[in-house]
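With one protein chain held back, the other chains of the complex are shown just where they sit.
All chains are identified by letter, namely A, B and C, in their written order; residue positions are counted from 1 within each chain.
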Amino acid sequence: MSVTTDAPAVTPLLEARDLVKTYPGVRALDGVSLRVFPGEVHALLGENGAGKSTLLKALFGAHRPDSGTIAFEGEEVQLARPGDAIDRGIAMVHQELSLIPQLNAIQNVVLGREAGSAGWIDWRRARREAVPALAKLGFSASAAVPVGRLSVAQQQLVELARAVAAGARLIIMDEPTASLTTHESDQLFEVIRQLRSSGCAIVYVSHRLPEVLDLADRVTVLRDGSTIDELARSEITGEDHLIRLMVGRELDALGLHGTAEPGEPGLEIESLSVPGLVHQVSLTVRRGEIVGMAGMVGAGRTELALGLIGALRSRSQQVRVAGRKHQISHPRQAIDAGIAYLPEDRKSQGLGLHMSIAANVTLPAPPGRWGMLDRNKQRHVAADVMTRLGSKTPVRGKAGSLSGGNQQKIVVGRWLLTDSDVYIFDEPTRGIDVGAKGEIHRLMRRLADDGKAVLMISSDLPEVLGMSDRILVMRRGRIVADLDRHEATEESVVAHAAG
Amino acid sequence: MNATTQTAPDVDGALPDLLGGVSWADRIRSAARGAGLVAVIIILFVAFTIARPSFGSGDNMVAILLQASVVGVMAIGQTYVLLTGGIDLSIGSIVAVSAISAGMFAHSMPAPVAILGGIAVGALAGLANGLLITLTGITPFVVTLGTMSIYSGVALIIAGGRAVYDIPQLFKDLLAGRMVGVPIPIVLVIAFAVGSALVMKFTRFGEYLIAVGGSAQTARLAGINVKGITTGAYVLSGAGAGLAGAILVARLGAADPTIGADLLLTAIAATVMGGTKLSGGEGSMFGALFGAVLIATLTAGLTALNVQAFYQQVAVGAAIIIALLVDRIARRERTA
Amino acid sequence: MNATTQTAPDVDGALPDLLGGVSWADRIRSAARGAGLVAVIIILFVAFTIARPSFGSGDNMVAILLQASVVGVMAIGQTYVLLTGGIDLSIGSIVAVSAISAGMFAHSMPAPVAILGGIAVGALAGLANGLLITLTGITPFVVTLGTMSIYSGVALIIAGGRAVYDIPQLFKDLLAGRMVGVPIPIVLVIAFAVGSALVMKFTRFGEYLIAVGGSAQTARLAGINVKGITTGAYVLSGAGAGLAGAILVARLGAADPTIGADLLLTAIAATVMGGTKLSGGEGSMFGALFGAVLIATLTAGLTALNVQAFYQQVAVGAAIIIALLVDRIARRERTA
Partner (left out) sequence: AGCTGADAGTNGGGADDGAESAYTYTSDQDGIDTVEGVELAAGGPVPDGSGETIAVVLKALTNQYWQGIELGVNAAAEDFDVDVTLQAASSESAQNEQLTIAQTMVNQGYDAYILAPESTSNLTPAIETIMDQGAPIVNVDDARIAGTVYVGPDHTLNGTQAADYIAQANPDGGPVAQIEGQAGSSAATLRIAGYTEGVEAHDDLELVASVPGNWSADEAFAATNQILQQHPDLVGIYANNDTMAIGVAQAVAEAGLTDQITIVGTDGVPEAISGVRSGSIEATVSPLPYYEGYWAVEAAVRMLRGEEVAPWVVAPAQLIDAENVDEFYTEDGLVVEGLYE
């Protein structure tokens, strides 16, 4: 790995200076500057809402900054629309998946740059361009089905292949690994290194610090819309160093294993199947324990949870919550039975983005009786729980205007308000910054300590290893390993998950 | 089942007050939007009055509101449906079925029962829409495109293609009379709007409508009975159309099986002019009412100016687009 | 043969595991969907013929296809718009404007020029729709609701409310004559469908239509000129309606300013029965054509069975819902 000790003496490939961007009520960028040199992997770090995505969108021409300048190859440029950036050789992998669900992988990879003349598409050439890029990234699904039917991870690879196939000189990646497991992330890093050695510069956002230390040549840290620091890899002493820069204070490191002995079973599942996806899974989560559930993407963990709560059609011999037997065929029944499920896709499954924070938090059980809604109480209840979660946004604000971490807090807050015995977190910290991540981890532990049974589905292996009292590994719809936290290592989990 | 447990971790230090802040800006904003439409109505009214002074009489204002009331009731019902992200193309036909039913009931039952019967028929037709949509998963547009045709045929079949007339006086008095000097349809449409606005603000059903319209998946995972809520919206839309049908019977003293067909697009236009989004999750009950008043004012004004039929079509079409354009510009300016 | 969305390009042996398998399943699937509709048409046709043997005559088949051709052309045009996630409610009125224009042109210009002129008027009306939608950001439903009224008024105004007669024989021959024994409208609608299917499969425009309909935001980020593509869809929809108008003028030997109003809902019904989603990104050009044939077959068959108008309305409404229900069940079974 090449490590730069200082800024190279060459002109930056891209240089942004004093960018300012205001949204109604928010100053997302407040004089940010960024330099990216050719052939480097440049990590962009910052808490949720620090302005990373906004900065990258400005560099890609998707947003026009209010002021400030952008220079590409030493020459000042106006990027009014994505086309301008694409023409200059800038590609972007967006934080929100941005594929056309109805088109297949090849069509998506070449979208907007289709080979051919006079409006006709030369599909042969398009394939020749797209297939190697997909293969290089380890894309393993069919390239002929609409990508909407692929798993999130495979979609992510398609998105990456878009940038790779474009042959861009600068690739901007906004949290490309957020929905990838270790295995797929590694594959991605391999590609990133290849790209770098071919002279391509990469700007890369991630909340997974080990990754950053592993990959980046240079790091820029943002806080509250401003550039805090720019360092070469060699100047970074470790994760703590980065966290300090990002958050402005020290944070506890990961590792929140329980101390008490787990109690009675909180959740018992006997032989639950979701046709085609989950096969006769049985498991038990005790009160006071956090059970981590690892697996490759597509292993069926989410489907297991959805089947359990009645959101997917499922069959089971028995489901017990806190010792009581339940028949669950609709999420309402799951909630009443005492199961809280925090979905993996916050935006489409967890939140009503157009609704107020208060409405979101109280969604399963709005305060009031006889079908009425007590708005006043709703606000107070929501403000109360959000305050305790450390949110600073007035609860009348729309959920959609918050950053990822704060959005996740809304979902967490919602389920704190229901009197649940079982909490299932599906990818609880996907796309969430270190600060908020720590808070959510502490919260999970606190729930366990309060006697709740916690099941944590996560593709973030350090998180699984650091948090779980017990680790279940799923593969192809079955539980293939039940590991004690003492015996579990990164290698053993990956070995079970990959089969 | 849903006691608020205090399991959240305590955070030390002063708790910032999350209750305040946005509220006033938001209130002014949404008030301003309603006000924008009202302003357009007033401008039109003043302009027409300048051109034809008698247009500005109190009587005429009442006549315009009366005219707006039928479309208004339908538009408010439609708003429920649009909030869920659906659409109800069958309301025109439901007006006809309900009108015929109410008219026929009126010949064999006491007037109040006949009126409620007509509304119930509308609600039932809405229920059928809702069930078809939620149970089959076919898009609302298609289902109600189908039932639009079905209900219209049913209205003609049960009426034998004939109008029902000789509506009892009590029926007419109840729905077309006056209450403390105000025509009852106006009272009804205002009551429906106020009631609906209260439902949106102070009931779970209203809250859930918005949740379903914004993201059905989120709503379902939060334990909301999405199918039930959606069906409820269609029932209300049907009931609104049923009430519109009953009002028309009372006003015209007859129930015609083809009545209402021309009201569908007007009602939808009123709803969207009132700021309700076709994409769901956002809408305004009063907006629907104002939209109906705007269209009635425009039609009345063009009639007062004796504008020829062909040109009236052009003017009404242009008004729909311009109203939404003004709304958009106003909003963009407020946000920018 | 009729899938426009699963245009999965063929893949050569390079990476068989990556690309194999599903592509064929998909092809069969989409072929099956088209086949399903065709099967329904055939079943209906056979059933009607058994009930009324004269229904099965070649003449009658040609008559049905002729009837379907006008709706078919409009439905194919509408498919472009629905693919972008929009809707064009103004096509019925565009038929009228184009018909009147073509009819008037025919009195002063050579027939081919008049025909192209009529189509161009339709395309222009579509362009106006497209520009209004993309430049103002108002939803297509509302914009075309407005222009539906405007264009209808304009047709009446330019025609002075009267039909234009005495269409030259060449005009009629060109659009209503026969070509190697096949009525030209049938040739035209098939050509339009084939051409459109090719556009969807092999051109950027087709690809970008799906992209815009699938996710306008993503399309924009991919550097696609979303406004241009969207506008293009409305232009084609307008041109399709213009062609429909010209065909009607040729067939009827007159241009009536109120023609076309009843074609709107039929064309939309045909489009959705053909498998095109109102939510955008997924649609079938041949499906639109088959949908038009299905509706024409149904109307003709019910008439042959002497089913009365009121019941026909019920039957057509039910058919719309049932067609989509069958499609859904078939698809669910295939995926489950």
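We adopt the following convention: contacts are C-beta pairs under 8 Å (C-beta built on N, C-alpha and C of every residue); 3 or more make two chains touch, one makes a residue touch a chain.
Keep in mind that this is a model prediction, so the values were computed, not measured.
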Interface partners of the hidden chain - shown chains only, full complex considered: B, C
Pick from B:G36, B:P257, B:G281 or B:G317: which residue touches the chain that isn't shown? B:P257
Would you indicate which residue among B:T136, B:T203, B:Q217 or B:Q312 is in contact with the undisplayed chain? B:Q312
Pick out which of C:L116, C:L131, C:L170 or C:A304 touches the chain that's been left out of the picture. C:A304
Touch with the missing chain holds, among B:A163, B:L265 or B:A318, for B:A163
Touching the unshown chain, chain C contributes residues 52, 54-55, 57, 59-60, 63-64, 66-67, 70-71, 153, 156, 159, 161-163, 165-167, 172, 176, 251-263, 266, 296, 299-301, 303-304, 306, 308-310, 312-313
Taking the full complex into account, what residues of chain B touch the chain not shown? 52, 54-55, 57, 59-60, 63, 66-67, 70, 152-153, 156, 161-163, 165-166, 248, 251-254, 256-259, 261-263, 296, 299-300, 303-304, 306-310, 312-313
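Methods note: only the chains that are shown with their structure count from here on.
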Two or more other chains are touched by the chain A residues none
Would you tell me which residues of chain B are touching chain A in their complex? 1-5, 7-11, 15-23, 26, 201-207, 210-211, 214-215, 217-225, 281-282, 335
Given the complex with chain B, which residues does chain C contribute to the contact? 132, 136-139, 141-143, 145-154, 156-157, 161, 265, 268-269, 272, 277-279, 309-321, 324-325, 328
Flag every residue of chain A that touches chain B in the complex, lowest number first. 24, 309, 311, 330-332, 334-336, 341, 343, 348-355, 359, 363-366, 368, 371-373, 375, 379-383, 385-397, 413-414, 416-419, 439, 442-443, 446-447, 450, 452
